[in-house]
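A single protein chain has been omitted from the complex, and every remaining protein chain is retained in its original position.
Read from first to last, the chains carry the letters A and B; within each, the first residue is number 1.
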Amino acid sequence: MEQFIQPINLIAPSLWVPLLPLLGFFLLTFFGKQLKSAGPWIASLLVLGSFLLSVYLFVNLGNKQSLDYDVFTWMHWGEVSLNFGFLIDPLSLIMLLVITGIGFLIHLYSIGYMHHDEGFVRFFSYLNLFIFFMLLLVMGNSYLIMFIGWEGVGLCSYLLIGFWYTNDAYNDAAKKAFIMNRIGDLGFLLGMFFMLFYLGGLDFATVLSNAAEFEKGAPLLVVITLLLFVGAMGKSAQLPLYTWLPDAMAGPTPVSALIHAATMVTAGIYMIVRSNILFSLAPFTLEVVMWVGVATSLFAAIIGIKQNDIKKVLAYSTVSQLGLMFAALGLGAYTSGMFHVVTHAFFKALLFLGAGSVIHAMGGEQDMRRMGGLWKYIKVTAITFLIATLAISGIFPFAGFFSKDEILAAAFHHKIVWVLLSVSSMITAFYMFRLFFLTFFTSFRGTEEEKHHLHESPWTMTLPLAILSLFAIGAGFLGMPAVMHMPHWFNGFLAPVVETSKSILGEAHHVDHNTEIMLMLLATALAVTSIVIAYVFYVSRKTVPEPDTETKGLAKWVAKKFYIDELYNAVFVKPMMVLSDVFHVVIDKLVIDLFVNASAWMVGFTGRTLRLVQTGNTGFYLFIMVFAMMVLLLIQLVQ
Amino acid sequence: MLSLLLLLIPLVFSIVIWFTKGITSRAAALVGTLVQLVFTGYAYNVFLAEGSKPFEYLYQMAIKPNLVFHFSMDGISMLMVLLTNLLLPLIVLAGFNRFTERANVFYSLMLLMQMALIGVFISFDAFGYYIFWELALIPIYFIAFNWGGQDRAAVTLKFFIYTLAGSLLMLFGFIYLYTYSPQNSLDWAVLKANPICSCEQGWIFWMLFAAFAIKIPIVPFHTWQPDTYKTAPTQGTMLLSGIMLKMGTYSLIRWLLPIVPDGFKEWQSVAITLSVVGIVYASVIAIMQRDLKKLLAYSSIAHVGLISAGVFTMSRVGLQGSLTQMFAHGINVVGLFFCADIIMNRTGSNQVEGIGGIRKVAPRFAGWFMVIVLGSVALPLTNGFVGEFMLLFSVYSYNTWLSVFAGLTIILGAVYMLRMYQKVVLGDAIIENMQFEDLKWNEQLVLGIIGVLIFALGIYPEPIFELIEPVLKTLTP
Partner (left out) sequence: MSELVNTSTPQNWYLLLSTLLFSIGVMGVLIRRNAIIILMCIELMLNSVNLLLVSFSAYAGNTDGQVFVFFIMVVAAAEVAVGLALLVSIYRNLGSTDIDVLSKLKG
């Protein structure tokens, strides 16, 4: 790409990318009342502004050069100084485009979706704040700035999950999300301390260049990467820290689409790709990442089969897809993982927004058992939803096919992983079509009142659906498999970010073209089989999932999510509460205060005892005095 | 002379306020603290303009040759004086929409307290330092005793005796140092230049540390604190938690570290362990606290535990982090107690459970409360994060495992703070027909200032670093 603007001149525009949403947040928070209904539009337009600026940066920077600058020194002591600075390179650019692009569409969608809510303006101020922190996360030039965004998006997630704050169950979900994220954050923080102590800084340039000095498998790097991965587990909802994400569906649906599907939860993947050199140098961690990813992918997919809440299914599918991405990272296929992040962002946002549109039409009902036959009532939603479902199932030529295929191809040399991931994507295709058929096919199962209420959503909601479905169809062509003899644009664009890792990991296991075609066909065949099974079950036989009370045996375990929440409750939450009371009542009030009160009692006791000496008899006093003097004299004499 | 003036202004106003009545008293108190604040601002400017040269003032007493009042202000003192004089107007303003009995005595004591606190922060001679240290106890005792809540007699007595016992040990320590210092002097510079034989520093350390540990308080010397915080009137609690406990942490840096460096090193591991255990211990207790003010009291113990752990690492980052965090914690904790006070005043309940629904009726209050809660759970870009990051890093540099343990504070802090916030502010109102007005002008002002400070210092902490860095260079190797 021909360069016509010096990078230095891009600093100001790049600063405005995060500042615009921040401005929106302040405007809406302090002048929300005065702005009235213009507020949400302003918020959306500011995000659109960020998007346009991102495009501007993208066009001018390309992947040949990057922008890395410090704004001011944030903290410093002795020789150490930690700067507040930004880095715009191919990786950040991709994330910038995804965040602001999808972010804008979801803002637009929310104008329709949240219109009747009394917290309409507040909702947009939080969304803008989220966009700001998310941009900070991907634009920071050091782990510290990334951490600001990292915790900031956690805060926004907290605020938005608990958006309807009068409902205590929602508040619990919000609190749970924040606290589970904090557990991960502690790992991240400790990882940063290791880097600061041993690698001499926190900015990516220093850390990564110093890390490259270490030999492969150095214990220090393994520790650092494992700690960072703990952070990623929390943020990206991997085993065992995933339970907050399904609960997070308590938030308004656009929030689930933006935060808990498209952007925030992929922060862990972004972070690992950003520090790919560290991870490549720590093969053990890669192994851990891979297995955690595979396990999460399979585990969440299984739970997804038995969920009846339309958003819960999507939530578990998100967890499962994130697992798939981590598996890709663990296999060293960083760009493939990133590619799936992008395609997933499109089709999962589309799925959530579609689900939102369904819920909107149903007047707030989320249980699939009460839906059905919606196809003819809400055509636009249904068609876009079908596109997204095909995409996530990995049917050619939708976006998910390409990115999934890449990951499976990368896993092929590792047979067990490949089998497990294939099974997981087969299950994905099954439960996604189960969701689709239950919602849109057969006949309507809700009440008459709901049936009367059914209507297609306003244009602000359907337009984003349409745009996103275009991407869900087309985004896959950004990364054509080698067998099609087309340039893989996505890998090419990200090449500078991962080139060091490539040389560390050695040549990737390339499958030859015949195998690759075979793999594609196999994957498609599996997906189609799943779809057919789902069709037979839910359309031909018109099966409707039984009420919760009638679920039995293994199915009940699955429906109850393997009782993981209950387990955590019993193992961590309850003991902590008991411990709290024990500390307070036993140790504080009994043990420590025993000493305190004992010393006070000692003083009192001494006083009470010595008081008896005061007989009030002056003669006795005199006698004691003389006697004591004589004793003293005697002592003097003896010495 | 500037330092002496800073001492005299509150004293003069304290005397003047005594002779006023009712509403005039608190107006006079506000004027007094504002004058002091403006003057502090001037002193701060002069200080920076003169290149951080300490303001020296020496008053030679004729009675005994080397007992002097030596006032001086270096960067650390300046920071603490700024904190004190910044918080005092806010604390006075916090009481503006309510009736205080015998307001003239109340505010007079408050300004006396201010004087004593500043005296502690600017004394560079242990003699004067000790006098101010004890003087600071007197007004707060009367404030807690006369305007306090339930059980105030027993609670304040415990508080008074407890801290007094600590101070007594400190006095012994100083007398011992006095007799063994070469010129029979207690001047800070002299004591620092002529450390006592390291064989004796161990127990001198404990003599002084006992006083500081009680004041801070470090677990297990803390049992006076939750009850006192609960019982004292909220403005008194603000004074206690916002400024008075900083006397302890400040003294660790000012007196303990330079004067008995070897003793400090000898007992470093014990003291850090105590502090870190205290963090987790207090945080865990805070999770299930039923009383709002006691919950905040335990959270305060957890926070200052981290501060003292940072001091005991004896590293530059630890000291810098602890001073930064002292400033931040002072602001946050005053805000938290103010919010608690507003809640207790309007609902008449001091329980964590059984309120709820405040956000619906008072969104502005809920918003500012949230900001302060975020500052106290150390969210990045709030003032709590800067200090906590540096402190945890200093503990990490000292011992990795200890930092894992200390790091639990970021998890547990979120647990108890968010639980409290959820129970009290969110949800539906549990109290029937709850009357909860949104913020009044003075409350809005106080919380607004605190909120702005939380973000300003979180984004740009440089002014604090600028003050303390030159001093810390001389204190650490």
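Definition applied: contacts are C-beta pairs under 8 Å (C-beta built on N, C-alpha and C of every residue); 3 or more make two chains touch, one makes a residue touch a chain.
It should be emphasised that the depicted structure is a prediction, and the values quoted were computed from it without experimental measurement.
Participant: Going by the touch rule at the top, give the shown chains the omitted chain contacts.
Facilitator: A
Participant: Looking at the full complex, which residue from A:K64, A:H116 or A:R611 touches the chain that isn't shown here?
Facilitator: Here the residue in touch with the unshown chain is A:R611.
Participant: Which of A:G364, A:G506 or A:G619 sits in contact with the chain that's absent?
Facilitator: With A:G364, A:G506 or A:G619 as choices, the missing chain is touched by A:G619.
Participant: State which residues belonging to chain A touch the missing partner chain.
Facilitator: These residues touch the chain not displayed: 611-619, 622-623, 626.
We take it that only the chains that are shown with their structure count from here on.
Participant: If you average the Cα atoms of chain A and of chain B to get two centres, how far apart are those centres in Å?
Facilitator: Once rounded, the distance between the two centres reads 37 Å.
Participant: If you look only at chain B, which of its residues touch chain A in the complex?
Facilitator: So the residues of chain B in touch with chain A come to 158, 161-162, 220, 222-224, 281, 284-289, 316-317, 320-321, 357, 359-360, 367, 374, 379-381, 386, 389-390, 392-393, 396-397, 403-404, 407-408, 410-411, 414-415, 418-419, 422, 426-428, 459-462, 465, 469.
Participant: Could you please specify the touching residues of chain A with respect to chain B in the complex?
Facilitator: These residues of chain A touch chain B: 29, 72-78, 80, 147-148, 151-152, 155, 158, 162, 165-168, 171-172, 175, 178-179, 182-183, 185-186, 189-190, 193, 196-197, 576-577, 579-581, 583-584, 587-588, 592-593, 596, 600.
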